[in-house]
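Of the protein chains in this complex, one is absent; all others appear in place.
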Amino acid sequence: MRRCRVNNAQEQAAKRRSLALVFLVGLLLLGVGAEMVQAVEVPLPTKEDMVYGDFPVVGRRVAVWVIAQLHLMFGAFVVGVPLFILIIEILGAATKNQQYDDLAHEFTRLLSVAFSTTAIFGGILVFFLIGLYPTFMNFLASIFFPSMVIYVFLFFGESFSMYLYYFGWDSLKGASRNVGAVIGTSALSVLVLYPGLLLLMALPSLFMGGGWAVSFPVSYVLAGVLFVALLAHGLRPGKSSFVQSRKWMHICFGILLNYFGLILMMISNSWATFMTSPSGIDLDAGVFSGTTWDAMRNFTWMPVNLHRFIANIAFGGSVVAAYAAFRFLAAKRNSPERAHYDWMGYIGNFIALIGLIPLPFAGYWLGREIYGYDQQLGITMMGGIFSWLFILQAVLIGALFLGANYYLWLGMERIPGSERYRKFTPVMLGVLTVCFLIWLTPHSLVASLEEARKMGGAHHPMLGVFGVMSAKNTVVNLMILTTFLSFLLYRRGNKGDRVPFAEQSNASKVTLMIVAALGIVLMWQLNAPLADPALMTGRLILWAFESLTVVVAVALTLNDRGTVGQALLFAMSAIVVVFYGVYGYYVEAIVRIGFSILQVSSVLLVLLVATTIDIVIFRGAPLVGEIRWGRIPERAQYVLFLLATSFTWLMGLMGYARSGLRTHWHIFNVMRDYSSDAFTPTLGYACGVISIIVLVFLLLVSFIFWLAHMGSVGHAQEEAVLHGGASPALQPGGGAD
Amino acid sequence: MGVGLWLLIALLAAPFVNAQPTEADLEAGEQIYLKRCAHCHGVDGDGVGASTDVVYPKPRDFTSGVYKFRTHHETEEGNWLASDADIARSIREGLHGSSMPGWETVLTAQQIDQLVHYIKTFAEVFEEDAPGTPLSFANEIPSSPESIAKGKEIFETVFDCQICHGTEGRGNGPDALAGLEDDWGYPIWPANLTKPWTYRGGSGRRDIFRNIALGIAGTPMPPFADPDPMAEALETDDPEEKQEIEALARELQENIWHTVNYVQSLWTYPQEPEVKSSLTAKRVEGALPSSPDDAAWQAADINYYPLVGQVIEEPRLFAPMTVGVEAQALHNGEEIAFRLVWDDRTESAPGEDEEVETFVDAVALQFSSKPLSGMEKPYFLMGDASYPTDLWYWRNDPGSVVLAQAQGAATFQVGNTGGGLVGQGLHDNGQYRVVIKRALQTAQADAEVQFPVGTFIPFSVTGWDGSNGESGGYLRTVMAWYNLYLEPEPSKAPIYLLLAGIGFGLIVEFSALYVTRKNHG
Partner (left out) sequence: MRLSIHLKSLLTLIAAIFVFSVVVPYVSAPIPGQLYGWYVITTLFVIYLYVSSSEASWEEFISPVRQLLLARTALMKPLRIVVFIVVPLICGWYFSTWAAGGATPPGGLRVIHPTPPSSVNFQGKQLVLQDISVSPIREDEAHLAEHIENGRIIYYENCFFCHGDALQGKGHFAQGFNPAPADFQASGTIAQLSESYLFWRIAKGGPGLPSESTPWDSAMPIWEDFLTEEEIWQVIAYLYDTTGHEPRVMDHGGGDHGGGH
């Protein structure tokens, strides 16, 4: 206890210093920010200007490739894991479950080492780039210098908020009515809520005009009002307020940390995306003319930001799950430690899946924007040499889906009562298998000459049909549906007889109605508004079909036949997905692209309504038995390894695809690569390099985990965590409820 | 029972088969004709369309009403008329080895019927006359050595087929070499009977029977059983005479079936062989054969490759006469020998024909001059400046095999450099057989092809039929790159791998044993 107090005092002092620094950094940033909107003219270097350095043995390209990819992976780790921690901490605070809080805390220990590793790789990368590609870096720096300065200063913000978050974990608990604390918390709250405010203000300007010029000032005023309101709320005498909550203050630090991480990611993304889709270049005059901000706002910037953000959630979750799997396997059978790590693996996997499901759609958007920016880039990516990477990606993603389902099925071992749902396993596996086989069938096949002659070309007359977008969209949607079904069955594994619906609370019933109505409105928004009257009838029929199914499903739920309603919803979505998949072959490409949205939206509708029905109908159902954490077969843990390895490998492959797309250009169509590396390496070679990178990364991450583990040995907290884990009172499905 | 059923079907089907086409059918047929046929056969059906000048055989002139393939005897008016079903079959399956494709993948049966009705309107004869009695395929004789021997006799003495088709059936008989013309005055060659996939009307036994019995209308191929040998039998009342006629007709039928059996025995392959991506040069001990007819070649693998006209660079060869080449290779660790065999009806001699410029027949093996890395190869048409090709050029001029190096077709020049090549070849009864040999390695390792064993070396063959006006870098038959593989010395790897496999199996088994014993033992 006494030691704790000393720590607290030190932390307080550290915090004050940190806050002062953050303030100072803010001032500096404002100055540099002004610089960003200053237009510059930078001439393009000519062939004669280009200078390259040499790197021994592996050559300059591989040197930069390896370091950049490692930096990116650690960057993803440093952005992804805090996001994971924050989600878990908020869950813990919301459900008042200490176990979540401990889990989150356990992972903050990783951050400082991971953070410094990222910085080390970043540093090496900068030196390598300057040494090996000096002319090119000079050109980039002349355009992006202000953003680079901001980047460096944001690093301070990131590290200090990280230390605040980490060291403040134990002390920032309970409530404080201290005026200073309330002011601080209010200010912090305004800071973390400000982006939301700004977005809110941007909405009216969409309709009324004015743009950001209006939104910004209004948002400042609103932020001020919010601050005063929060302050008043917190200082009301004798009343408690969330502003007084020190935990909330701590969560604010967590949000701040994630903001810093995200902005850092976005700034560095802008440099990379500028190389792929440069803006502001006047090729005739041979200059870049514009502001730093113009260069940052290039065509693929936002899609890459979104794609990476979602991928980081999945990545963070999968790394956590793999760590848990490792500890699970190392722990003794039937020990409380095993139970804890089983649970941790489950949560990690769950978060990873949440990220995985929207990821293909974000990737699809990015792909579209790349096509939109330049058809040539698009074809290089999807039709040219890089298309083989996407086939590899398909195989890995298919394996991920299979693995995730398998993990859920094995997880049923720990749930008494789940035997009742075992009979669905072969069916779901069958659907997944057929989908997987279609999913991995490439459009043009690798075939020997004899085989190609029998097929009459590189396309198989029958299987070639599975190679195009329509088939892929169809099966990926079916795989998502099946995975969702697996999850629903897992979730109801230990639920006994349902309470009659009439006895459910009114709130449940109202929620169900609202969600159903929302779903129907959403479908109208996604399906109906279309300028082309030729397509209108079909869309209306679709909308009516979907809405009718939702209404019938809700009606069935009201009559205690909720599971039948869910089955109807699944059937509806499967029909819509398959129908548009087949119909897609009979229409032109531009219409077909629209179909993918119809397919996805029907799946989303089912996800939304069926989940709600599930929650409502199983509310208050008696349990067949408690979940026996730790009872999952050991082979399930290897799925978690597979998940993490696949994710990392995919990041490497896709990172290579994104960068390699430029082929022999430093900056696409603008600055040619005149070095001896200006060629696209063979697929096998690239995969070899990527695999080595993945291996190095996994080894380093294991080392970091080991360090963190070593640091925690003997720490009293470890004990507490384990005791928490020994008496799990968690529902299956964890955070989803 | 079976006959009754067929009769029933025939009766039921009869009204549909002979149904008069409606206006709508003809209209539909015309639309299909204009979309699918007119560019070769001409808008007016006269066989003059966009592609007429560049195809051999020429597109059919429908205004004549003459169709090559029919299954009905001469009519009483002396017309050779194809039935609707005959024409429909030609449309459906196409004419093999010509530019006429089979349309069954594109048109429905109904569309083909409409088309038949429409194209018949080009010739008045179809309005005036109807097909004669159907050809009978009775008295079929299954193939046997005796029947084939009988067929050979009939082929050579009774029907006198070899006068056009040659004694080995390669279409090189004396009449053929003298020059044949079809009814429209276009030069025409008798079929090479050894390659059944080039039989225009199909290579089924009944197809061959039909062609012998009824001939091929519009071509020099005569009928041997037309008019219907049974026709007289129907007219006479004398039972003895009738029997006699029937016996003669039966003998004729049997003779034709014997000939069919003989023709089938001439086939080198029953259908066009599948192309294999690599030609393996087997490793042999001792000297390699230098003569094309050496028995040592029987041990070597034979790969067949189709040859097609060079239609890629101007001037183009649209109507090649050579359809394919057989290639073999052997090596002994020091030398490599190739044997090339292809059919050419004529042994061309320059200046033999006053109308067409004639050149000497030739063949060449093509390789990359430079060693290759990765998947890059020279352009398959004699390479380019950065990837030149070696051409081992043999021409029908005793002892002349030379190395020609080209950087694209324009630079192809036959000089006098030997390049260490030795060759021997002959033209024998419509077929060329050529052997070319060289050492595996030469002194100029970077500028001439080398043959390391155990690797895949791109090669291809190109040919010149001099009497078809083929010579130089452009007018020639070509094929794609294929791989040549020189069999290495027997390796010990399989033994090591066998041991490794056994070891692997043992490790797996004993670890399973260990784990199981530990957990359950």
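In order of appearance the chains are A and B, and numbering begins at 1 in each one.
Criterion: a residue touches a chain if its C-beta (ideal position, glycine included) is under 8 Å from a C-beta of that chain, and two chains touch if they have at least 3 such contacts.
Predicted model, so just to flag it, every value in this text is computed and none were measured.
Novice: Based on the whole complex, identify which of B:Ser98, B:Ser136 or B:Ser291 touches the chain you can't see.
Specialist: Missing-chain contact among the listed residues: B:Ser98.
Novice: Quick one: say which of A:Phe328, A:Trp409 or A:Phe697 touches the chain that got left out.
Specialist: Touches the omitted chain: A:Trp409.
Novice: Which of these touches the unseen chain: A:Ser444, A:Ser508 or A:Ser659?
Specialist: Considering the complete complex, A:Ser444 is the one touching the chain left out.
Novice: Just checking the interface: what residues of subunit A touch the absent partner chain?
Specialist: Within subunit A, the residues touching the omitted chain are 365, 368-369, 371-376, 378-380, 383-385, 387-388, 395, 402, 406, 409-410, 412-413, 422, 425-426, 429, 432-433, 436-437, 440-449, 451-465, 467-468, 526-527, 529-530, 585, 588-590, 593-594, 596-597, 601, 633, 635, 663, 669, 680, 683.
Novice: Just checking the interface: what residues of subunit B touch the absent partner chain?
Specialist: So the residues of subunit B touching the unseen chain are 35-36, 39-40, 49-51, 54, 97-101, 103, 105-106, 272, 275, 277-278, 306-309, 311-314, 318, 375-380, 384, 387, 454, 456, 478-483, 485, 493-495, 497-506, 508-509, 512-513, 516-517, 520-521.
Rule of thumb we're sticking to: only the chains that are shown with their structure count from here on.
Novice: For a test of understanding, state which residues of subunit B touch subunit A in their complex under the given definition.
Specialist: 274-277, 374, 482
Novice: Show which residues of subunit A lie in contact with subunit B when the two form their complex.
Specialist: Residues 448-450, 453-454, 682 of subunit A touch subunit B in their complex.
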